[in-house]
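Note sheet for the following structure.
One protein chain is absent from this view; the other protein chains keep their places.
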Amino acid sequence: MRESTLWMLHLLAGAVMLVVLGIHFGVMHTGELFGIPSEEVLTFASVDARSGMSFYLVVYLILLAAGLYHGLYGLRSIIFEISFIGPGVRKAINFILVLGGWGFFFYGAYAIIAGFVV
Amino acid sequence: MSEKNTKANQDHVGKEVMFRVLRYDPDKDIAPYFQSFKLKPEHGMTVLDALMRIKETQDPSLSYRKSCRMGICGSCAMMVNGFPELACQTQISEYDLDKTIEVRPLANYPILRDLVPDLRDFIRMHESIKPYILRRDTEELDKPTGEFAQSPEELERYVQFAYCIKCGACLAACPTNATDVNFTGPQALTAAYRYVADSRDEGLEERLAVLDGPNGIWRCHYAGACSEACPKGVDPSLGIQLLKREIFNYRVLGKKKRPAPVAETPEGVERREDIPQAPEKTVLE
Partner (left out) sequence: MKFPELKPKTYPNNLGLPGWAYAGRYGFERYMYTLQRITGLGVLLYLLMHLLVTGQKLDQTRWEWVMELVTKGPLPIGEFLVFVAAVFHALNGIRLLLTHFGFLMARPARPIYPFTVAALKQRWAVYLVFVVAAVIVGYGAYEFFLIVQH
């Protein structure tokens, strides 16, 4: 993919995260806004209840994808800027980051979807 | 800052100023080292004047680049007290004369000798973004029939970025250049915008190979230090962000640019008698 496309997705993921991470912070830290008393927000019952709601399914899947992409693209930027590395090493780093990104995404998506389905 | 220093420097009349200059002779030295020189300042002395005085009276082996001594050629860019300046435009009275003035070669360039940086990669990067008007109507470029029409407003869109004197101070300030040897650099990116924003040019596509690469424009994160360092007010960081917008418009929104047409000579207008005709072409077809 072209560098400009990757960059535009990075900015888009950042903008999207402003919304979904805001929701996540809102739920976790100021539970009252979302109808959950703040002491209970980390109990298994509350987590289980939220897992079954389709609103949180969508929000968390988007947050997972956007967060991983934005973070790993930023990490790639930093690595590419710190040293003089040839195209072969660059391809290797791309591959590792893509593999790692998909790995974490599947792990997280499994937790989210399994929590919804069960 | 200069007012405070002028007051302090009034007490400094007649005393000597200490200069700490980085020296490096590749044939003799393993690594650069600092050498101190004491100099009696004169009224209106610039850092370049001081270096020339040192070279004339104390150490003739001191090397530096200089040419116009009036801030237009860009040869004498160097780090003075940690900030990239044109030595000919920097009065020593700007600094606290009781403290040492430290002069180093421009950061982020290899050192050739003493205060002389190696600018070859800098020039190469500038050439790689094709710093000339690119158009599809090559016949008009080869055999011009008239001038291209450009209004004063269209000129204002890019003329600020044409003031670049290629001194290299912006690359010394850029944090990406500090770590990335292959970064295109603020000078080349601004020069690219100067041509992209020029209404006569339609060469964004050709330049994108360099601009859109892994070390191209997307490695700029708007630290703004290049604009602070630029001695001619070119404001490279503004040019680069505007170029990002142009690339976004081109890639995502698909905006195509219609380049400036050849200016039409108005119909039914006669030439005044006292205006001479153009001379005969001396270049044969």
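By written order: A and B. Residues from 1 in each chain.
Heads up, the rule we're going with is that a residue touches a chain if its C-beta (ideal position, glycine included) is under 8 Å from a C-beta of that chain, and two chains touch if they have at least 3 such contacts.
All of these numbers come straight from a predicted model, not from anything done at the bench.
In the complete complex, the hidden chain is touched by one of B:31, B:70, B:269 or B:283, namely B:31. Listed here are the chain B residues that touch the chain not shown: 24, 26-27, 31-32, 79, 81-83, 105-112, 117-118, 156-161, 163, 173, 175, 177-179, 181, 197, 221-225, 227-229, 232-235, 237-239, 241-242, 244-245, 248. Mapped onto chain A, the footprint of the missing chain covers residues 11, 14-15, 17-18, 21, 25, 29-30, 38, 42, 44, 47-48, 51, 64, 67-68, 71-72, 74-75, 78, 82, 104, 107-108, 110-111, 114-115, 118.
Criterion: only the chains that are shown with their structure count from here on.
Spacing of chain A relative to chain B, judged by their CA centroids, is 42 angstrom.
Interface residues of chain B, counted against chain A in their complex, comprise 176, 179-183, 208, 212-216, 218-219, 247-248, 251-252. Against chain B, in their complex, chain A makes its touches with residues 2-8, 77, 80-84, 90.
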